[in-house]
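As structure tokens, the structure follows; a few thoughts come after it.
Every protein chain but one is kept in place in this view of the complex.
Chain nomenclature is as follows: A, B and C, assigned in order of appearance, with residue numbering initiated at 1 for each chain independently.
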Amino acid sequence: MSNAGVKVKNRPNLSVNIGGIHMKNPVATASGTFGYGPEYAPYIDLNRLGAIVVKGTTLEPRAGNPAPRLVETPAGILNSIGLQNPGVDRFIEEYLPYLAGYDLPVIVNIAGDTVEHYAILAGKLDRAHGVSGIEVNISCPNVKKGGMQFGSDPVMAAEVTRAVKGNTEKPVIVKLSPNVTSIVAVAKKVAEAGADALSMINTLLGMAIDIKTRRPVLGNVMGGLAGPSVRPVAVRAVWQVYREVDLPIIGMGGIMAAGDALEFVLAGAAAVAVGSANFVNPCATMDVLEGIEKYMIENEIQDISELVGAAQRFSL
Amino acid sequence: MSNAGVKVKNRPNLSVNIGGIHMKNPVATASGTFGYGPEYAPYIDLNRLGAIVVKGTTLEPRAGNPAPRLVETPAGILNSIGLQNPGVDRFIEEYLPYLAGYDLPVIVNIAGDTVEHYAILAGKLDRAHGVSGIEVNISCPNVKKGGMQFGSDPVMAAEVTRAVKGNTEKPVIVKLSPNVTSIVAVAKKVAEAGADALSMINTLLGMAIDIKTRRPVLGNVMGGLAGPSVRPVAVRAVWQVYREVDLPIIGMGGIMAAGDALEFVLAGAAAVAVGSANFVNPCATMDVLEGIEKYMIENEIQDISELVGAAQRFSL
Amino acid sequence: MDAGIVKQQEVAEGYFRLTVFAPAVAVAAKPGQFLHMRCGDTLDPLLRRPISIHAVNRDKGEVALLYKVVGKGTALLAQKGKGDQVNLLGPLGKGFTLPERNEKVCVVAGGIGIAPLFCLLQELTARNHSAAVFLGAATGSQLLCAGEMERCGHIVHIATDDGSAGFPGTVTGLFEKTITPGSSSVDRVYACGPRRMLKRLCEIIRLEGIPGEVSVEERMGCGVGACLSCACKTRGEGNGVAYKRVCMEGPVFPVGEVVWE
Partner (left out) sequence: MDAGIVKQQEVAEGYFRLTVFAPAVAVAAKPGQFLHMRCGDTLDPLLRRPISIHAVNRDKGEVALLYKVVGKGTALLAQKGKGDQVNLLGPLGKGFTLPERNEKVCVVAGGIGIAPLFCLLQELTARNHSAAVFLGAATGSQLLCAGEMERCGHIVHIATDDGSAGFPGTVTGLFEKTITPGSSSVDRVYACGPRRMLKRLCEIIRLEGIPGEVSVEERMGCGVGACLSCACKTRGEGNGVAYKRVCMEGPVFPVGEVVWE
């Protein structure tokens, strides 16, 4: 912090580079919570986002899970969407072109039943125009095959990573599951396998039961827990991985406001993603962005990188 | 449900047997949230509790972790008490006799740095008058040695269980950690090793950062997350273990009211423990108990056992 | 956006009518659309709650909602009073398709299902179009808006589960009994109510070959089409089924489209 004490005259630098993806600011959207962009265009200027991460995309179209797919829990949301999506081909043809009209990195979240699926998806997206990076979802708790199984096992996680890396030149971000004994062990293996960045966390495996019907609330029984309730777990995951693995981290899980995002940055996240908060406040991404900038000005931070992992300095 | 349709005339039967511990109702207190009893005696009649589980006890006295030890998170509590306790000998001498004045099972939660510690603790408590059961804490995230490490590894968990079982005739409940890839795998090994019952969940590993000081909030950096925020994770854990392991389960994690407790019961818990809710409402245990009884009367359930795991019937 | 509360009234026990000043919403609103309401200011409850647009007064710039207190979101909403602010998104979703001038229109409402249908009736009134309304409730005191609808020239048929008013039984039972089978006494049906009621009604009118629209409910996250939470099973292309978003493609769907389970 060589500039401590020097008044910041210019606006602080918020731009970050996540494994080769240049973001004009560290605020991205979390996959599955922001559709494909147009849904939120009436509320915010998409060009102001650091990046957009679109809904999980699979090789074939998916119908998704039966309703109910969502239930509110204390300060949280349990969902079991089940990766409903039009499939990668229709995604590239019908959804991707909309985003070409904007000046922002588009990161495509992919999920497969098999390692090969991931490889094919990577290849297709590598050739697609307007894709800035691939986020590998090995942590979805809401599908029968693949998903979280890959993310639970460091060896499988590495295999998926290698398969994706082998089929694309584009930056590869691997999205980690918190439902593991050691997220650091998975992160290390994924890093060795060539990932360019990590994102964390995906949802925590959870469920709710309706005491009136005496059945699970969700059509798919179990679901993934997100929202502010999981933030302490997510911040801890970022903190642990930052100290052991030398890759940029996109932190997420319960970011509702700028202060929450800064917790992730101070723990070690180079960028953040806003998920469920969009549902509560469609301008949440912009509020987070403006709040981070304000914090930097008030605290005379010229570059966001000064804050990344700053809390680690005081650790035991 | 052979009695469906028949009006319940008598008060429903709430008593349960947890691995040999007879409880007059299924509502216990969660270790570490209810002190040693006298703290809540001004608010409720302790005799009405199904059981009391006292604070984690170690071989030697422990000072505990530096302050702050607690921070509120969204619908949750992050704590890092660090097992502050007077040690097992003083516990037996000074704290246990108070509870002898009450007619309720006393379950002592124990934690050790080594397998041997657990064995010695079990031996001492086996000989102590007024102990109805031992809860083996292999899931405390707030101590440097032992604690959660034992609970993260099925083999170690089994070893601790065997050591405790080898030194006591009293019922042994093993308390599982949710911070694992597969809680079922740990539960199975613990069952094989002779546990009489399981309790779950202990806290989720989490942390919070103060953006003003740019340091972790807790004196001990990381802590354990409890409270309503974790309930979906806890219910899911009970649900998963109930289907695979044939041991009675004490369910806990975010039970604030009777409806929450019933979620655990329907998922498969034979009894429940109320933790953080005591802080919010010192009569929480009694409110939960009364609410369960009311639900049973309204739904014409004559015995609580009819509800245990009832939601599993509708599962996929 | 934040809107100021003009009025909040308990119209029947546990049923509230909330009027907000929201001129932009009043201008844009179509019958059948909904608002996504923030009920509290803290993280519990976390999500917004969808509530149908019940009545609109474009001149005054006012929008009214009619809701039933069922859980903590609606309970918090009911605590607000005149002068308080409430945050809302909308109008959202697809509304009802208005009938042709000369069509014989039936409106079937179960319980709080009258909420969006009243807005449709208001629109019909403005067009000098009157409808036959079938209004069902558990008990007489929960029959909402009946007088107001009659004053607007609609014919109101009443059913209560406990028989305390009108036909004793379900509103679908009353509807079935009242319409003349095979005749063309009804050209179009609009309905909203509990799932079971809608399912039964759809069976009846499909048998009779009457077209219609239903407003359905599903748990919502975003309310704007982004999260895919609010899936409603519908007949897709060919013979397949597809999940449609209640918040975008609905809440109003053609009768034949919804797959009831």
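Going forward, a contact is a pair of C-beta atoms (placed from the backbone, for glycine too) under 8 Å apart; a residue touches a chain by one contact, two chains touch by 3 or more.
On a predicted model such as this, the values are computed, not experimentally measured, just so you know.
Here the missing chain is touched by one residue of B:E39, B:E60, B:E94 or B:E192, and it is B:E39.
Considering the whole complex, the residue from B:G133, B:G206 or B:P228 that touches the absent chain is B:P228.
As for the chain not pictured, it touches chain A at residues 74-75. Listed for chain C, the residues touching the missing chain in the whole complex are 40, 42-45, 72, 76. Although one chain is not displayed, its contacts with chain B can still be listed: residues 32-35, 39-40, 42-43, 55, 63-72, 74-77, 79, 81, 84, 227-228, 256, 276, 278-280, 282.
Here, only the chains that are shown with their structure count from here on.
Centrality by Cα centroid goes to chain A.
Averaging C-alpha coordinates per chain places the centre of chain B 46 Å away from that of chain C. Chain centres here are Cα means. That of chain A falls 37 Å from that of chain C. Between the CA-based centres of chain A and chain B the separation comes to 34 Å, rounded to the whole angstrom.
The multi-chain contact residues of chain B, meaning those touching 2 or more other chains, are 74-75. For chain C, residues that reach two or more other chains under the stated contact definition are 43-44.
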